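Apart from one protein chain that is not included, each protein chain of the complex appears where it belongs.
As written, the chains take the letters A and B, and residue 1 is the first residue of each chain.
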Amino acid sequence: MTEKRTVEVALGTSGMDERGRPVTVPLGVQTTELAVDEAPDLGGEHMLINIGPQHPATHGVLRLVVELDGEVVVRVIPHVGYLHSGFEKLGEYRHYNQIIPLTDRMDYLAPMSNNVCFALAAEKLMGIEITERCRVLRVIACEMSRIISHLVWVGTTGIDLGAFTPFLWLFQERERIYNLQEEWTGARLTTSLTRVGGLMADIPTGFEDRLRQFLKTFPVALDDTDRVLTRNGVFVGRTQGIGVLTGAEAINYSLSGPMLRASGVPYDVRKDRPYLGYETYDFDVPVGEHGDVYDRYLVRFEEMRQSARILEQALDRLPDGPINVDDHRVILPPKHAAMNDMESMIHHFKQVMEGVPAPVGEAYFPVEGPKGELGYYLVSDGTAKPVRWRVRPPAFINLAAIEKMSVGHLLSDLIAINASVDIVMGEVDR
Amino acid sequence: MNPSADALQRQFGAAIRRVTESCGDTIVTIDPARNVEILGWLKDAPGQAYDYLVDVTAVEYRDAELPLEVVYELFSLSRKAPLRLKVPLLKDRPLELDSVVPLWAGANWLEREVFDMFGVTFRGHPDLRRILMWETYAEGYPLRKDFPLRGRFSRSEQVRQALNANPEAHYSMDELHIAEAYHELPGDMRERLARGERGRIPEPESGRDD
Partner (left out) sequence: MGVTPHPTAAAGLELASPNWLTTKLDWLVNWARSNSMWPMPFGTACCAIEFMATAAARYDIARFGMERMSFSPRQADVLLCAGRLPFKLAPVIRRIYDQMPQPKWVISMGACASSGGIFDNYAMVQGIDTVVPVDVYVPGCPPRPEGLLYGILLLQKKIRGETLADPAIRVERSLDERGLPLAPERIDELSEPFGNSLHQTRSA
């Protein structure tokens, strides 16, 4: 305001009125000049627009019905259920080990964490104590899953906000983890890693070296992405102050995971309700302050670094020993025993044909999944198939808060907020 | 055993029907008529402070005589203590319960899902509509035990109903108000919404009871 621009001198006016607000140039004959906010309201109606269910920025088949006043969001009504696959119903018709392949397909960005959570819930229900090697391997699986889920999140959030390159870099890192997952389980994505009482297979030879090699090169990719995004003017401008939720609101909306921690609530299931020996690992849980999209980005980014830290420790302490519990009612006998020894053959037959019966009871087991608190609630009536298999879906519950976060923001902010919730529709809709 | 179970029995007496433990979790079965009161006390009482609602769901047992139970999983962030509450609903009368959305906003979608999958109506819920199936889904409540795995209708009928559903339908009163799409709804639905009824899905034509 202090230096006059040439154009103002030429026009003889600063473009601002005496209150410092910009002056509109009236079209047509008008005797008075109006400041912008005194101009008559054009009386526009609100628009109701439909985003999705097929839309590149909705991260899956989500439908948002948005009421807009110009570009400002007045109301957001999310419609979910476009990927409802009847998982919970299917679970009632499957043995416990047959449900494990189903769990891969819910949060398909981090399949091993679903597998581990279900196995832990079934083992809690059946009262089975797993071996130490299995425990450490499951920690490795969970943290690998956390990394790949957050890699997708950073990549796709970057795309939503206009940054395409980190997506390609981070997907290359994901391919490295996919190679490791494929070596271990045979599948890149639908891993079905765990079984009740153990794992499907031990890690192959050379796996530890290859994982350590990944951990050497992974921070390089993270640093590259950090350099490109974290202090990028466009990224910061589009994410700071957007979609703010206070800690009390976040608790009331039952949010969990990075959504909750970015709002300042330090609840992490690994620290507060530890499982798999997490209390013996040395790692930090990043907690944000402002509860906006930028804080969620910072929390997830740092979580990836902490996961790498946990992976190093897990590799260092990986003990030798069996991966499966030594219980013939639960674990299939080795093939050579089943083919040669009558008792093993009968155990094999009973487990495959009748499944493993769980005692009457129920169990809820939460883990810290990459999206939030993922919990499986199993109710058993003494048979081999659960009476009720409930998935506590973190993405579903986190998504419900989208209206609270978006009202008053612009439409492009709604896309950023939607990205920050980190939804995966397979888990939202089950 | 979570000490909250004893505190509940002292506070509410006969409304606490049963306290059990399973696999290390404490489960308290309560009277359906007082669920909001009991959950509110658990949330606000200073020694309890169950400020985090983990989950709301329902369980129907294979034994048809057992009641359908609505399950609330709570967690106290400050005391790091979990608690499970169960509310039994007898199946020979309408499945209705008071909504806990005034206590926890997170219960909104969770109760809608219980309604969609089990047919439990939550009184006082701000917007009780189906959430995972489409609003006019006529086959029933999928997670009930008398609902067959593949659904009640034939596959071609399911495809026909699905393809004839309007993908642009707006069914909350908010959206209808904005879009003035009210006149596009079928007549019986207009009447239901105008009466302020939520969640009375027309019975499937086969007359089967869900």
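The definition used in the following text is that a contact is a pair of C-beta atoms (placed from the backbone, for glycine too) under 8 Å apart; a residue touches a chain by one contact, two chains touch by 3 or more.
This is a predicted model, so every value here is computed, not measured.
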Among A:F118, A:W153, A:F167 or A:F235, the residue in touch with the chain that has been omitted: A:F167
From the list B:Y50, B:Y72, B:F118 or B:W134, which touches the chain that is not on show? B:W134
Residues of subunit B in contact with the chain not shown: 62, 133-134, 139, 142, 145, 147-151, 154-167
For subunit A, which residues touch the unseen chain? 53-56, 60-61, 81-86, 89-90, 92-94, 98, 101-102, 104-105, 108-109, 152, 167-168, 171-172, 174-175, 178, 188-190, 383, 385, 425-426, 429
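Please note the rule applied: only the chains that are shown with their structure count from here on.
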Distance between the centres, which are taken as Cα means, of subunit B and subunit A, whole angstrom: 25
Going by the contact rule set out above, which residues of subunit B touch subunit A in the complex? 22-25, 27, 51-55, 57, 59-63, 71, 73, 77, 80, 82, 84, 104-110, 113, 117, 130-134, 142-143, 147, 149, 167-168, 170, 172, 174-175, 178-179
Inside the complex, what are the residues of subunit A that reach subunit B? 46, 48, 50, 53, 65, 67, 75, 77, 80-81, 84, 86, 88-90, 93, 124-125, 127, 249, 251-255, 265, 267, 272-273, 361-364, 366, 373, 375, 377, 379, 381, 387-388, 390, 392, 396-397, 399-401, 404, 429-430
